[in-house]
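Mind looking over this structure? Questions follow.
With one protein chain removed, the remaining protein chains of the complex are shown where they sit.
Here is chain A:
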Amino acid sequence: MPRGPNLRSRWLTAVAALPVLASVLVGCGSSGGSGPVALNWYNFPDDSGALQEAADRCGQASGGRYVIHYNKLPRTADGQRQQLVRRLAAHDAGVDIIGLDVTWPAEFAEAGWIREWTGPVKEQATADTLAAAVQTATWKDKLYGAPYNSNTQLLWYRDDLVPTPPRSWAEMLAQADALAKAGKPHYVEIQGAQYEGLTVWFNTLVTSAGGTILTPDAQAPSLGPPAVVAAGIMRDTARSAAADPSLPNQMEDQNRLAMESGTAAFELNYPFVYPSMKANQPELFQHFKWAPYPGVTADRPATVTIGGIDLAVGAYGKHPDLAFEATLCLRDRENQLANALKGGLPPSLRSLYQAAELTESYPFAADVLAALDTASVRPQTPAYQNVSIAISHTLSPPAAIKPESTVADLRGQIEDALGSKGLIP
């Protein structure tokens, strides 16, 4: 008998909670007729606060027409894509503005999940914007996103160990070998784990050798002799004294940590390593210098793979016009500058690279801009994810590459990936 009232009150609590729950759920959707429209912005998780400030600022600047809710996606790119795909495949109307990795617009556009940019908004989204960045947001000659931030790799090195930075991979490996023989720190830090970073390394080398991974129409693998050269450089690096023993498991952050711990002489990485070195290792920072990414040959500069985020407008949102407008605000000059200074991400607006505020804390801005002006784009295809997995799986671990046969193997796997045939490893 004592259980009676207890159980009943628990039921009552549960029933009483239902309207609260329902109202919370309703609140997740777009708001009703009165008050500002709530736009949901899904983007990578930013710890600097720059993205939240941009969302707040744009909401205030709209004069009460909309507010932007910044929703943080998971930390890894795969996790971000999975969450976005699940929402959009289910036609989630609560996805208004989406931060897409530069490799995803083709896939999302082909699936009909994002809206095309046309007319005046297209002009605003491309004005003063880096050409390679616009290229990443373009699919079948239509624009599907507004470039938000860009990114590219530079060669970082220690000038106490390396007086003149190498211009080619062969020079760099020779310098590392000489340092190793002298018993000095000599590792070359590069992303060798089986993941997207390995694909980026391969893409940079293939395009620097004058080739491409896919044919221009993205229907078949191109590869050829440049890919064999690229695979050879990766193999040579992995088997030389320059290779960090952790190479087959290293991503950008392990590279940064290795450089900061003082075991490496070279690092191929994004500019986020610069403020980090400044904060963590002030003594090493005195000798922490940068140079253009080494080429395949000394006489031909490298074409480094472009990274970054394109902002797209979801196809199922209820307020596309406001979403386009809000997106343009989020990527305007002021917000990009704040994102570059606080968040450390290179902007996609050309003119910002000359701004004094930026060059002050980005002394390498001119080198980043030069690299972005000649940057290469990763294969643009709706099957990009499968193609990238085929590449990183076939080339992993780099020490086991046999250039000719590995590239032949890769050709077959990319053909399967483009046809959505078979399994991915």
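To be clear about the criterion, contacts are C-beta pairs under 8 Å (C-beta built on N, C-alpha and C of every residue); 3 or more make two chains touch, one makes a residue touch a chain; residues count from 1.
The definition used in the following text is that contacts and distances are computed from a predicted model.
Missing from the rendering is one chain, named in UniProt as "Sugar ABC transporter permease" (options: "Pyruvate dehydrogenase E1 component beta subunit", "AMP-dependent synthetase and ligase", "Cytochrome-c oxidase" or "Sugar ABC transporter permease"). Only one residue from A:Pro120, A:Pro275, A:Pro363 or A:Pro425 touches the chain missing from this view: A:Pro425.
Touch with the chain that is not drawn comes from one residue among A:Glu53, A:Asp92 or A:Glu110, which is A:Glu110.
Here one chain is not drawn; of A:Leu257, A:Leu328 or A:Ala355, the residue touching it is A:Leu257. Counting the whole complex, the residues of chain A in touch with the unshown chain are 78, 81-82, 85, 89, 107, 110-111, 193-195, 245-249, 254, 257-258, 261, 382, 385-386, 389, 396-397, 420-425.
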